[in-house]
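With one protein chain withheld, the remaining protein chains of the complex are depicted in position.
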Amino acid sequence: MPKALQPHPDRALPAGESRDLARRIHASTKDLPLLCLHGHVDISLFAADAPFGNPAELLVIPDHYVTRMLVSQGVSPDRLGLPRRNGSHTADPREVWREFCAHWHLFRGTPSRYWLEHEFAEVLGLSVHPSSETADELYDQISARIAEPDFRPRALLDRFRIELLSTTDAATDDLALHKQVEAELPGRVIPTFRPDAVVHLDRPGWAYLAEQLGRLAEVDTSTYGGYLEAIRKRRQVFVQAGARATDHGHFSAAATPLSDAEAERIYAEALKGQVSAEDAAVFAGHMLFQSAVMSAEDGLVMQLHPGVLRDHDPAIHAAYGPDQGHDIPVTTEFTRSLRPLLERFGHAEGFRIVLFTVDETTYSRELAPLAGVYPAVRLGAPWWFLDSPGGMRRFRELVTETAGFYNTSGFVDDTRAYLSIPARHDLARRIDAGYLADLVVQHRLDEEDAFEVAQDLAYNLAKDTYLG
Amino acid sequence: MPKALQPHPDRALPAGESRDLARRIHASTKDLPLLCLHGHVDISLFAADAPFGNPAELLVIPDHYVTRMLVSQGVSPDRLGLPRRNGSHTADPREVWREFCAHWHLFRGTPSRYWLEHEFAEVLGLSVHPSSETADELYDQISARIAEPDFRPRALLDRFRIELLSTTDAATDDLALHKQVEAELPGRVIPTFRPDAVVHLDRPGWAYLAEQLGRLAEVDTSTYGGYLEAIRKRRQVFVQAGARATDHGHFSAAATPLSDAEAERIYAEALKGQVSAEDAAVFAGHMLFQSAVMSAEDGLVMQLHPGVLRDHDPAIHAAYGPDQGHDIPVTTEFTRSLRPLLERFGHAEGFRIVLFTVDETTYSRELAPLAGVYPAVRLGAPWWFLDSPGGMRRFRELVTETAGFYNTSGFVDDTRAYLSIPARHDLARRIDAGYLADLVVQHRLDEEDAFEVAQDLAYNLAKDTYLG
Partner (left out) sequence: MPKALQPHPDRALPAGESRDLARRIHASTKDLPLLCLHGHVDISLFAADAPFGNPAELLVIPDHYVTRMLVSQGVSPDRLGLPRRNGSHTADPREVWREFCAHWHLFRGTPSRYWLEHEFAEVLGLSVHPSSETADELYDQISARIAEPDFRPRALLDRFRIELLSTTDAATDDLALHKQVEAELPGRVIPTFRPDAVVHLDRPGWAYLAEQLGRLAEVDTSTYGGYLEAIRKRRQVFVQAGARATDHGHFSAAATPLSDAEAERIYAEALKGQVSAEDAAVFAGHMLFQSAVMSAEDGLVMQLHPGVLRDHDPAIHAAYGPDQGHDIPVTTEFTRSLRPLLERFGHAEGFRIVLFTVDETTYSRELAPLAGVYPAVRLGAPWWFLDSPGGMRRFRELVTETAGFYNTSGFVDDTRAYLSIPARHDLARRIDAGYLADLVVQHRLDEEDAFEVAQDLAYNLAKDTYLG
C-alpha cells in the first residue's frame, strides 16, 4: 500500500514545552494575507491566465531546487527534461515525473520536501507519497486538478490569499504584460526593477541590451551620461507601473563610486567590446552606488543579493542556460564593501536597502551590526539555500540579539515556483512562531510581546519595508 | 494599566528537562563575588563618588548598545542627547528618556532588554515597563532613587558584590585618580594598561601623545628606543598601581615583529607626520609583539580585541566622536596572524594572552585549536555583539569540545554601563548553568562535575587567568 501523505498540523514547530505556545502563535498568523514582495513568478502567467501544462512542467523542470538534487545523484539533466539551449532534446513529461517520484527519498530533511508535501496535500489534494509505484496515479491526479478552472493563476492569487505580488523584471522589459494585468486585475501584481543585465558590461549581449534600453527610454545610450539617464527614465516607468523596489544580483557587495571620467572611460570601452573583467567589476560596483543615488530620488527600495558564483559548471551553462542549480556561494563581505554607499545614504531620509546573503557567517559579524545602527538598512529573509527551517531559525538566532526584530524586512518567498508560495510563507511563519515560543518559555520574551512580534514578522514588517 | 516589570526567576535558563538542574547550578553560583577584570567604567566615578546625574545620562546617552538601536530606527543622535563634539547641541534629559521609553519594543529579544530589565527591577526598584505612558513616572522614580546616599558608586561596589574591578586606561594616564581611590578604598579598583593610542602612529594627535608619554615616563621619546623605554616604564607604574593586564584593540591580530632598523625608520617618519597607512599598520603589529615581550617580563596579562572597523560612518564620527555604535566587525584571522607571537611566547613560562573576537566563525576553526594547545592562550568571554544569551551559548558549544572549559578565561563584563555589571554577570552565569545542565541531561557530563565547572566559570577561572 502506498504511504499516506499527511502533513502534520504541528510540522516544523518545536517539540517539548514550547510546542503549545508555538501552535497558538502560528494560529494567530497563519491566515494573514501574503505579501510577496520579492519573487520570480513570470508576469506572463497572470497575463495569459492559462491552465498549467503538466505535472513535470509545473513541479519539476523549472524548480532548480528539485532538479539539482536529482542531478547530484546522477540523474542527467536530459532525463529531467531540462530544455537544451539548442532545442536538441525533449523529454516525455510523464517520464520526467516518474524520475522525480522514484527519487523522492533524496528530499528527506530538505525544505523542498516540506514545500512539495504542502503543495501536494493542500494545493493539489493528493493523498499518497510519490514513489515509482504511485507516479502514474499522481501524474493523472495532478493533470486533472490543474485542468480545473479554479486552478488558473489568477484564481490562485485569491486562494493563496496573496494580497500583492511582485515579479522581477529586466530594465529592458517594456512592462506591457504588467499593464495588461493591472488593467484586468488591479492592484495585485507589480514589477520590480532588476538592472543586472545592463550594469554588467562584460556579459554576452550587453551591447544589444544597452541599445534596447536606450530605445525604450528614448535616450541615446552611446554615452555614459545617456545610459544613466536611460536607467533613470526606465525606473520612472517601473514606478508608474507600481514598482516598489529594485533588485541587484552582484558577485560582490562592493558599492564604490567611480569618478565620472573613469565611468565614462569604462563605458566607452564596453561599447567597443573591449572591457576588461576588472573594469566590468568596478563598474558594477559603481552602478550599485548609482542605484542608491537613484533610489534616494525615486524611493525604490534597493535589494541586494551578493555572493554567488553563477554557472559554476560552464558545460551545464552552455548546454542548458542559467539557473540550473550550478550556482555556488562564496565568502561575502559587507562591512567594507558597503561603506561608501552607507556613508552617503545610510542615514538618508526615505532611502532603504535590504540585504540578503547566502553566507550566514555574515549574520552576526556584519549584517546585524550594520542593520542595528544604520536607519537605511533592513535585513532580508534567509535566501536561497538558507530559506529552510534550520536556515530561518539560525537567522533569527544570529541576528535578533544585535539588530532586534524591527530591522528585518519580513519574509520574501523569492521563488519561481508559484504553487510553493503558500508553503514557503507558512513555513516561515512556523519557524518564527517556534523561535518566539522558545524565547517565551525561556523567559526571554513576554508572551504578549511574542504575539505582537509574530504579526509584525508575518505581515507588518514586509509592508513597512516595501510599501511603508 | 501599564505592564508590570517582573524579571522571571528562571529567565535565560533552558526549558524542559534540564531546567531544574540549571536552576540549581545557577543557585550555586549566583551569589559568588564578581571579578570585573575587563571593563570600561571610568575611574573618576569612584574618585568623585558623586550621585549620578539623571536617568538619561545614567542609562541612555552613554550606552551605545541602546543608542545605536534607537538610531537604527530613525531616532536622530541629537534627539538622544549624544553630545556633539563642537558642543552645539544639548537635549533635555527628560525628552531623551521619553524617546527611549517610546521605543522600548525595539529591544525585544536583545541582551540590552535583559540587562535593562534586571537593572530596572533589581537595582532601581522599578515595577512597570517603559512606555510613552510611563516615561515620566519612571524618570521621577529613577531620579529619586539615584539621589539616595546608598546609590553612590562606591556603595554600589559592595551592593553589587564586586570584589575587584579593573578600569581601562590610556598609557598616558597619570593614574592620579587610581592612587586616590586606592588610598580611600584599598584593593577594590585597579587600572589596565591600554596603549592603543600610542602604538597607532597615524591616528590624529599621536605625536602629542608620544610626547606626553615621554614626559610622564621621563624618557626622551624622540627616538624609537626612547619610546619603547617609555612604554616599559609606564607599564611599571601601572603594575605598581595594581594593574594585572594590558588591553589591545587592533584592527587585525597581526603580531609580526619588525627589525629594529625598520621600526626606527617608521617611528622617525611618524614623528615627521609622514607615516603611511601601511607602515602604521605593520608598526601596530610590531608593537603587539613588543607588548608580548614586555608582558613576558612584567607579567601583565595581554588582552587582544581585534577585528572591528571603528567609526564606519565618518560623518557620525566627525559630529559625535568615537563609540557611537558605528563600529562594525570584519572577518578576523588568528592562525597566521598570531603565529610569530606564539612561536616566541606560546610556551613561555608566566606569559598569558587572552583572545577576544566578534567573528564567531573563528571559535571552532582557530581560537579553540590555538587555546587547546598553547599554554599561553586563554579564550576571552564572548565580546560586544556576542555578549548575549545566544552568543554566550554558541561560544561554549563551539569552543568546549576542542579547548575544554579550562582554556577559557571566565566572564568579563567589558562595559561602560556601571549599573549593568550585575545583570551581565548574572546572565553569563545563567547561560553557563543552562549549558552545563544540558550536557548533564544528555549524559555528556556528570552532575557533580557540572557544579564544579560552574564555580570555575563564574569565579575561579577569571581569578586564575588574571590574578593567578
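All chains are identified by letter, namely A and B, in their written order; residue positions are counted from 1 within each chain.
Keep in mind that, in the parts below, a contact is a pair of C-beta atoms (placed from the backbone, for glycine too) under 8 Å apart; a residue touches a chain by one contact, two chains touch by 3 or more.
All values derive from a computational prediction rather than experimental measurement.
Checked against the hidden chain, the listed residues B:His8, B:Arg85 or B:His347 yield one contact partner: B:His347.
Here the missing chain is touched by one residue of A:Ser72, A:Thr90 or A:Gln240, and it is A:Ser72. Touch with the chain that is not drawn comes from one residue among A:Thr110, A:Ser222, A:Gln236 or A:Thr256, which is A:Thr110. Set against the missing chain, the residues B:Ala381, B:Leu439 or B:Ala458 yield one that touches it, B:Leu439.
Although one chain is not displayed, chain B still touches it through residues 16-18, 331, 333, 335-336, 339, 342-343, 346-347, 361, 364-366, 368-375, 377, 397-398, 400-407, 438-439, 441-446, 448-449, 452-453. By the touch rule set out above, chain A reaches the unshown chain at residues 3, 7-8, 10-16, 68-69, 71-74, 105-111, 114, 309, 312-316, 325-331, 358-361, 385-386, 388-391.
In this text, only the chains that are shown with their structure count from here on.
With centres defined as mean CA coordinates, chain B is found 40 Å away from chain A.
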